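Only one protein chain is missing from this complex, and each of the others stays in its spot.
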Amino acid sequence: MTTHHSIPGTVPFGPAEAMKGYALNRMCYSFNADDCRKAFLADEEAYMARYHLNDQQKAAVRARNVLQMIAVGGNAYYLAKLAGIFGLNMQDIGAQQTGKSVDKFKAYLQSFASKNEMVMKGGKNV
Amino acid sequence: MTTHHSIPGTVPFGPAEAMKGYALNRMCYSFNADDCRKAFLADEEAYMARYHLNDQQKAAVRARNVLQMIAVGGNAYYLAKLAGIFGLNMQDIGAQQTGKSVDKFKAYLQSFASKNEMVMKGGKNV
Amino acid sequence: MSKILGSVSTSHIPSIGKAIALKLQQDAYWKPFFDGFHKVHSWIAEQKPDVVVVVYNDHGLNFFLDKMPTFAIGAADSYATADEGWGIATIAPVAGDPKLSWAIIESVVEDEFDVVTCQEMLIDHAVTIPLQLLWPDQVPPPVKIVPVCINTVQHPLPTAKRCLDFGKAIGRAINAYGSNQKVMVLSTGGLSHQLDGERAGFINAEFDAECLQALINTPEDLTRYSIHQLVELSGTQGVEVLNWIVGRGILGARAEELHRNYHIPISNTASAIQVLQAV
Partner (left out) sequence: MSKILGSVSTSHIPSIGKAIALKLQQDAYWKPFFDGFHKVHSWIAEQKPDVVVVVYNDHGLNFFLDKMPTFAIGAADSYATADEGWGIATIAPVAGDPKLSWAIIESVVEDEFDVVTCQEMLIDHAVTIPLQLLWPDQVPPPVKIVPVCINTVQHPLPTAKRCLDFGKAIGRAINAYGSNQKVMVLSTGGLSHQLDGERAGFINAEFDAECLQALINTPEDLTRYSIHQLVELSGTQGVEVLNWIVGRGILGARAEELHRNYHIPISNTASAIQVLQAV
């Protein structure tokens, strides 16, 4: 596997994650179908077993903990479907992962707005 | 679509065939599954309708006519699965398409055996 | 001969779909974003494209990790949407242009691009939201589409150079295609954002500014970045800028920037719009 310097707080979804997370991501991919979402909600444990999640993956899902899900190979694009089932939006997820309140996380995003004008002007003052 | 000089008796499976033959090939692809083969055998017309074959495709299948199937977009790799249902092997199909008896078709193939030695010797007398 | 008019590039953030469904265009949060489309609408009204080549990435609707393409091109009569699992509205199927699709596929394969050919293809919010933004009153839009899907999901991703070259190859195919159709490019995704990890919420306006400038007439400048550097500079999902790079390649050597909008934040993303006219 290619190795790079690490980027703090960032796990690019590469071969190691793809192998490790396959079962979890496959379960999340199934949530495109409404009956699969319902089956998961009706019996979460049975559904995770059917998709062969390992113990760490099951624990991460039970804990609704996104960082744990990433640590066990979850991919953001597929995890979004699971987050949707739990009623979490992208700010909820961002807040959870960064240890901020949702309001603090939104304020953090808002703080970048001060740069809008610079970019509109062609980044001349970069 | 790219055009080339035509090769007599030969239709490379390209874009025109892929578009035209999609429904027929999709039906043939389903025959990987035993229950689909059984469903086809139980009610051929209903099965063809379910896969949206057009009238020419249905007629070619009803006639068990391989050249017709190719003319309506059938691809050899998928049609092989349909031929299997009809109990036709590659020599039966070859005979049908070339208008020979099966024995004549086999003899035709056998006639090339005279060249084996030339190829084994490195094609020196090519 | 078919003619490439230019390109519209835009973010495809899912929450935009909800804002459209709830008619929040005049809401204070949304107005700076939606107002960015007025000039896009007048440019489209003036240019009247017949076909739109949509360069995007799939978000786990049509492709899964069992068979993950680097580059995929749709070749269907019609492209349906479907449930993505988290409440994004589906829209009526969008018409395809399979003959143009196949002309592009034949040309780029001859040019040594190893594409996946999709005669059935579900399109997700990365196609439907931009189409709704460009033609807000017409669903389905009054154009045919050719979807071009880029892997931004599972590394290894295609390099920025490969993406630019892929776009150039598509551009050559369109220019050689013998129709009178007017072709528009629609590139979707980005700009900087990161949804996952402790760095979630990462945004990099300086790098976005650099990308927007380079995309006008010096897209080669972006090819010096490795994928790892692009992740570092634009975020794990900010690499969707690869879609913009492919789209820029299609336009050809020279372009003029007619319009730009940049607005932070929409959801967790630095939203951006850019209209480039081919010259």
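Each chain carries a letter (A, B and C) given by its place in the written order, and its residues are counted from 1.
Just so we're on the same page, a residue touches a chain if its C-beta (ideal position, glycine included) is under 8 Å from a C-beta of that chain, and two chains touch if they have at least 3 such contacts.
This is a predicted model, so every value here is computed, not measured.
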item: Displayed chains contacting the withheld chain; value: A, B, C
item: Touch with the omitted chain, as defined above, among C:Ala95, C:Val116 or C:Leu258; value: C:Val116
item: Option touching the unshown chain, where A:Met19, A:Ala49 or A:Ala63 are the choices; value: A:Met19
item: Touching residues on chain A - with respect to the absent chain; value: 1-2, 15, 18-19, 22
item: Where the missing chain touches chain C, by residue; value: 63, 65-72, 105-106, 109-110, 112-121, 154, 156-159, 161-162, 165-166
item: Interface with the undisplayed chain - residues on chain B; value: 2, 4, 7-15, 18, 22, 25-26, 28-29, 31-34, 37, 66-67, 70, 75-81, 83-85, 89-91, 93-94, 97-98, 105, 108-110, 112-113, 115-116, 118-120, 122-123, 126
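Heads up, the rule we're going with is that only the chains that are shown with their structure count from here on.
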item: Chain contact graph, described as a line, ring, star, complete graph or other shape; value: line
item: Gap in Å, rounded to a whole number, between the CA centres of chain B and chain A; value: 48
item: Chain B-chain C separation of Cα centroids, rounded to whole Å; value: 40
item: Separation of mean Cα positions, chain C and chain A [Å, integer]; value: 22
item: Per-residue multi-chain contacts in chain C, two or more chains; value: none
